[in-house]
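One protein chain is absent from this view; the other protein chains keep their places.
Every chain is named by a letter (A, B and C) in the order it is written, and numbering of its residues begins at 1.
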Amino acid sequence: MGVPMAAHVARTVPTRVWNRTFSRAEAHAAEFGSTAAALEDAAGADVIFSCLPTSAEVDACIGQMLPFLRRGAVWVDCTSGRPAAAREQAARLAEVGVAFVDAPVSGGPAGARAGTLAVMVGGDEAVFGRVRALLDSFGGTVLRVGPVGSGFAVKAVNNVLMGLHLLSVAEGLASLKKQGVDLAPALTVLNASSGSSFSSQNKVAQQVFTRQFSPMFKLGLLAKDAGIALENVQEVQGSAPLIAQTAMMLRAAQQMIGSDVDHTEAVRLLEALNGVELS
Amino acid sequence: MGVPMAAHVARTVPTRVWNRTFSRAEAHAAEFGSTAAALEDAAGADVIFSCLPTSAEVDACIGQMLPFLRRGAVWVDCTSGRPAAAREQAARLAEVGVAFVDAPVSGGPAGARAGTLAVMVGGDEAVFGRVRALLDSFGGTVLRVGPVGSGFAVKAVNNVLMGLHLLSVAEGLASLKKQGVDLAPALTVLNASSGSSFSSQNKVAQQVFTRQFSPMFKLGLLAKDAGIALENVQEVQGSAPLIAQTAMMLRAAQQMIGSDVDHTEAVRLLEALNGVELS
Amino acid sequence: MGVPMAAHVARTVPTRVWNRTFSRAEAHAAEFGSTAAALEDAAGADVIFSCLPTSAEVDACIGQMLPFLRRGAVWVDCTSGRPAAAREQAARLAEVGVAFVDAPVSGGPAGARAGTLAVMVGGDEAVFGRVRALLDSFGGTVLRVGPVGSGFAVKAVNNVLMGLHLLSVAEGLASLKKQGVDLAPALTVLNASSGSSFSSQNKVAQQVFTRQFSPMFKLGLLAKDAGIALENVQEVQGSAPLIAQTAMMLRAAQQMIGSDVDHTEAVRLLEALNGVELS
Partner (left out) sequence: MGVPMAAHVARTVPTRVWNRTFSRAEAHAAEFGSTAAALEDAAGADVIFSCLPTSAEVDACIGQMLPFLRRGAVWVDCTSGRPAAAREQAARLAEVGVAFVDAPVSGGPAGARAGTLAVMVGGDEAVFGRVRALLDSFGGTVLRVGPVGSGFAVKAVNNVLMGLHLLSVAEGLASLKKQGVDLAPALTVLNASSGSSFSSQNKVAQQVFTRQFSPMFKLGLLAKDAGIALENVQEVQGSAPLIAQTAMMLRAAQQMIGSDVDHTEAVRLLEALNGVELS
């Protein structure tokens, strides 16, 4: 995700890119006109973007860059992170005069390339204003949804709903197959009906029926995001039975199928529970 | 639903309409060029359409019309019915030489008026061929999904998914509100993201945030459809945890809120469980 | 179950036993002092007991015996049957002047041998009075719980709760094992605490930890009973989220593990979902 996002930023303002593997930064510079920078140089930017697997990696990255950060800078974290981590990161950065917004994205590599990502921003209105043009460079729908952590909270809900929609259409199709229904036309007509979802429209015919399951977004990461959504529900003493069940089912799928497969392979859990293949 | 559907049919072939309240049939005739008919005359048509609240009403209607049906006719039931009922109805009609297809629809009154309904058809390929042009008169996506009962099976899955998507986005929003997130931009960005669904896009801002809940499709009927979906899962010894939970939650909502309110009021269940209002 | 139950009855009143395999009836007669009888003779008794796998077998048995039944007799069905089937069976038998009570039992082969079964009776108070002494011959707790069908309704709830308790203690133990807790003392102390259940006390150390899973009560039958409980909930438009989920999990277990294994093997579902063995 980070590669095309940084390319859009580089088209807007002079941009330094840093990567643990320096040659990847150099490749980005060569292709998109950014500048490959050492960590300490990248850390001196006015706006710093991070986009990592989990909040733990962001914590580590902040730790490395902390001595080199410039007072008055803004750190924009596009990771699908934990709201509680965002609040701690914001506090830690505030001590060295750096503002923080969480700005996770949805739309996948295709949306990143097209510059049409949905961006859900948590942070102060004023800080958001300072980085908005840069977010707009790769985003289509860019909205502030509340204080620091709110972006991560919305992203976690988005991802658990995406997983829930995938699992639930798989449940429906598994039951239909056992009832002798033809799945291909059934899915087509569902997708023209009120029971459709992003997941049913974009994942089932493409990944499940073809049995391709091309790795795009890892099952382990989706299970992690669903876990964050449930953790957030628990923190505010909320009650979300369907989200809770989805989190449990995705962990089970991860356990039975693997962490590194595409998240759409989670349907294999329901295939196992029903003794059918969705094809 | 039946009024605009019959209007489309009447534009395609000479059409007799029957209603328990004869003046309603006359009004249809006056407005759409159909012919108001007595039950025994309507029963003599080549193709008979029924569109009633449940399979029980269809059973009653078949009983009334049975003596007047014409051998070689086709009965098309657009009710959101039970697959087991469809199989019994088909057998009963076969005894008098009448074929049966179940052809429930999705798209609501607007889709019915526009002639763009999704129609999911269960029945023999040949019988489907004989009524296809009439189904196309009010349908946009018209597909045969399997043998008799398959249409009802798919419709039940569609409706339980629609209800599930509504309940699950309400769960997510309730938890976000308790976390201090602004719901309006959160919904907008969810609807531009991978967690979106027909329900999140068409029902939440429109019905829930406005607290309008205009009665369109009754909660009691949605709970009934979810119950059919679960009954179908049980009949084939399937396992559909999310569908089962949705059926239970919709019955609870019906119990607590009422049968005759719009189905979108089901979100009040989650508002009660979380102590927040989604607005 | 039927063998020791009929033995107790035979100790109380002259008893004819019938079995599809006549030699089994003869063996019973030889061991317990009953009389092996042909179907038509058995059908002429004052009180008829049936104890079969499902209501379908009882329907078939009633069909075979119907011509030979004696007006004024009572049919006592100890099957774990469906309440709706009980009502139909009662109506069918009433036409030939035979009363019906459903009287399913709990307590297993050991309770049957000891004559301490719990018996939950659905039927008219007066009819119950006529067979009570016979039920007492094999029962410890014998109670009328309501009109015809009520016994089956209570039995279905009992069995789904038993299954639910088994699955839930397995969930808890699986999570404890992943947390590094020693399962044997954990179970012992749970069984001395408020979270204990019949299932946790009688099945886990005995069947699960030993990995014996001696076949006593088939998983397929437990899944069937849970399905009946859920069907009953649906029939009265009730909401029972935990029962629904248990029914779904037991069907999944049956699908993944098999119908004919002991029901305690259902814990293998949770072992798979968690990647641990409960031992």
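In the analysis below, a contact is a pair of C-beta atoms (placed from the backbone, for glycine too) under 8 Å apart; a residue touches a chain by one contact, two chains touch by 3 or more.
Just so it is clear, the model here is predicted, and its values are computed rather than measured.
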Touched by the hidden chain, restricted to displayed chains: A, B, C
Candidates C:Q64, C:S175, C:Q212 or C:S279 - the one touching the absent chain: C:S175
Identified contact with the non-displayed chain, of C:N19, C:N159, C:Q207 or C:Q254: C:N159
Which residue of C:H8, C:R144, C:K224 or C:R251 touches the chain not shown here: C:R144
Selected residue (touches chain absent from view) among A:K218, A:R251 or A:R268: A:R251
Identified contact with the non-displayed chain, of C:M120, C:L134 or C:L278: C:M120
Absent-chain interface as seen on subunit B, which is shown: 241, 245, 248, 251-252, 255-256, 272-275
Footprint left on subunit A by the chain that the document does not show: 223, 227, 230-231, 233-234, 237-241, 244-245, 247-249, 251-252, 254-255
Residue numbers in subunit C that touch the chain omitted from display: 83, 106-108, 118-120, 122, 140-141, 143-147, 149-150, 153-154, 157-162, 164-165, 167-169, 171-176, 178-182, 185-186, 188-190, 192-200, 202, 229, 232-233, 235-243, 245-246, 249, 270, 273-274
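Keep in mind that, in the parts below, only the chains that are shown with their structure count from here on.
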Interchain centroid distance [CA atoms averaged], subunit A/subunit C, Å: 49
Averaged-CA centre spacing for the pair subunit C and subunit B, given as whole angstrom: 39
Shared interface positions of subunit A, touching two or more other chains: 241, 245, 273-274
